[in-house]
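With one protein chain removed, the remaining protein chains of the complex are shown where they sit.
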Amino acid sequence: MMKIRRNQMLTIITLIVLVIFLYWLNAHRHQNGMLVSVLTKGVILSLVAVSMNLLNGFTGLFSLGQAGFMSIGAYTTAILLIPVKNLDGVYYMNGISPSIRAFKELVAASPQAVQILFPFFALLLGGLLAAFAAALVGIAVLRLKSDYLAIATLGLSEIVRAIFSSPQFDQITNGSYGLNKIPNFPVMLWGAIPSLITPFIIVAICIVFMVMLIKSSYGRAFKAIREDEIAAQAMGINLFKHKEMSFVISSFFSAISGGLLAMYMRSIEAKTFSITMTYDILLIVVIGGIGSVTGSILSAFLVTAAKEWWLRFFDQPLVIGGWHVPLFKTGFRMVIFSLLLMTVVLIYRKGLMGTNEFSWDRLIARFTKRRSAKGGAK
Amino acid sequence: MSMTTILQHCLTGISLGGAYALIAIGYTLVYGILRLINFAHGDIFMMAGYFMIFALASFPWPIAIIITLTVTTLMGIGIERAAYKPLRSAPRMSIMISAIGVSYLLQNLSTYLFTAIPRGYPEIPFLKQIFQIGTISASFVTLLTPVLTIILVIILMLLVNNTKTGMAMRAVSKDFETAQLMGININRVISATFAIGSLLAGVGSILYFTDRMSVTPFSGTLPGLKCFVAAVFGGIGNIPGAVIGGFFIGIVETLLVALGYSTYSDAFTFLLLIVMLLVRPTGLFGEKTVEKV
Partner (left out) sequence: MSEILLSTEHITMQFGGVVAVDDLNIQIEKDKITALIGPNGAGKTTAFNVITGGYQATNGMVTFDGTVIGENYPRAKMKKIYNGSYKTPYEKQVVNTPDKITRMGMARTFQNIRLFKELTVFENVLIAKHCHIKAGLFSSTFTLNRAEEQKMQDDTAALLEKVGLLENKDDISSSLPYGKQRRLEIARALATGPKLLLLDEPAAGMNPKETEELSAFIKEIKESFNLTVFLIEHHMNLVMEISDHIYVLDYGKTIAEGNPTEIQNNPAVIRAYLGDEEL
């Protein structure tokens, strides 16, 4: 009991520290541009990584369609949120479909409250569209077994990409020109939460939902399917129904993450959501540990920080005392990264966390053990 | 569209299909034995393109071709040894992730070594010679590809059906464990499979890129996935099936591009895959398997 109390206290303190830190970061965002962008991208990727993990790690469905569902979210958010005054500039080649323009003008003319909530509505709509698409295709592809499912979902994501970049839809998606002038994250609670912190709040809500789902009876049924489909079915679990649930929910949150990514990047094109994107997310999930939510979150931040920040120097030519260090040039960072991934896959198969979740007890145990081990050595 | 243009496109399609067929065989062989989608296969094909560029820079073409094919084959075997062999007893998802990892590594490695800028593929003079048949004109490579593909497939079928290694390969693909108990050296058979698959991918690469004229680190991804679809379409594990699948996808893709639906040509392949998996998961020529409870 005391332990539970202590852990709750520690969690609350950590959360408060995090919130204070975020507000501090918001105040000093101009000096810490790199930190802000790494944390924002990290938090957005952690959402899609957790939703991929819900499918791959908890339900045992090896799906590679994340990028496709993200693009549905990203495009919906972008199309709805590009300001009316920028429409002609963005759709300079083919113009925008009149009905979308009319709808956007209607929103722009509506009361303040509607306009404040509209970005959230756009995100939600993106999620719902992706969930709907997932529900439809799920009926077909969820009957497939492991690797066939992987390749079919990968194919689906390519189909989505082809549709978004096709000239037939260029009045909606602007075809291969992509969309830009997407507004930044909205503020929340009349400005009490600045736009920098908004993605953190949204992602936190989404991840908490998924964690609660995993802990619920339905989450346990998902795990049963992962462990042994035939036994799960013999225990009265409707395989299709539960797989479909997991697939739809995962797609919904992937799309939310895609919408946030569109707000973060300010411009998107269909190429952004290619197979490489799915592989990048898979890499995060694998490094974090397949079947660990905290592992995915941790790994999303670490991978993003390493890729965009800490390992940047690998891409720059390095000269030490007049000696030109070989190997260091553009692209070296990604090679190091791939090697890291292969090391995890081949040697540290469990990744950072395995199937475990973060717990204060384990962290404290680790520190006290290290200390006592040191003491013993003396 | 006139008859000549249609025939012209068909010819291009058959040629593309031939290259696809050669790559698809690699997928079908590996899947037949390891039940693994070798995601790295498309990237082996891409690497073969770069090998050819460098080999041709310093050697005459016959030697360059031999060098390219040898290095590609060795790379295929090497990848299997390094990335798949240690995971033989691991869950299937791990091996698949490892394959994706290798693909990721090869792409990043080639971006690093050769940069992401497309490299011009050298012309092998006799392959580019233009022939005029009636109103249709075609380069020699367009005519050579389907013929060479068929010849290679026939040789491969003879090997699989008549040699000891071929018999071992068939045994392993039927039942991995039992084959092992019967004293078949599994690792040798798997190496042989990867060698054959990579060799054919190397040949396919030369034919494909001679027509396409440039290589980038990502030019293996989509052809790779399409060829996997071709293998599934024909019935995975079935060599003639993969060949027919390859030709089919090559021809349809070319026709779609000719009709102005080029953005949909990739999507079509995947749509074909999904429909095929739903209607006839075993492919055109695959055998039906019953899962034991």
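For clarity, chains are labelled A and B in written order, and residue numbers in each chain start from 1.
We take it that contacts are C-beta pairs under 8 Å (C-beta built on N, C-alpha and C of every residue); 3 or more make two chains touch, one makes a residue touch a chain.
It should be emphasised that the depicted structure is a prediction, and the values quoted were computed from it without experimental measurement.
Contact with the chain not shown here comes from a single listed residue; of A:M212, A:L327 or A:L363, that residue is A:M212. Annotation: of A:K181, A:K223, A:K329 or A:K350, A:K223 touches the absent chain (contact as defined above).
The omitted chain makes contact with just one of the residues A:M235, A:V319 or A:A365: A:M235. Residue-level contact of subunit A with the missing chain is found at 209, 212-213, 216-218, 220-221, 223-224, 227-228, 230-239, 245, 355.
The definition used in the following text is that only the chains that are shown with their structure count from here on.
On the side of subunit A, the complex with subunit B involves touching residues 56, 62, 140-141, 143-144, 146-148, 150-152, 154-156, 158-159, 162-163, 165-167, 176, 230, 275-276, 279, 282-283, 286, 290, 329-332, 334-335, 337-339, 341-342, 345-346, 349. Note for the complex: subunit B touches subunit A at residues 35-37, 83, 86-87, 90, 92-94, 96-98, 100-105, 107-109, 111-113, 115-116, 218, 221, 225, 228-229, 232, 263-264, 266-267, 269-271, 273-274, 277-278, 281, 293.
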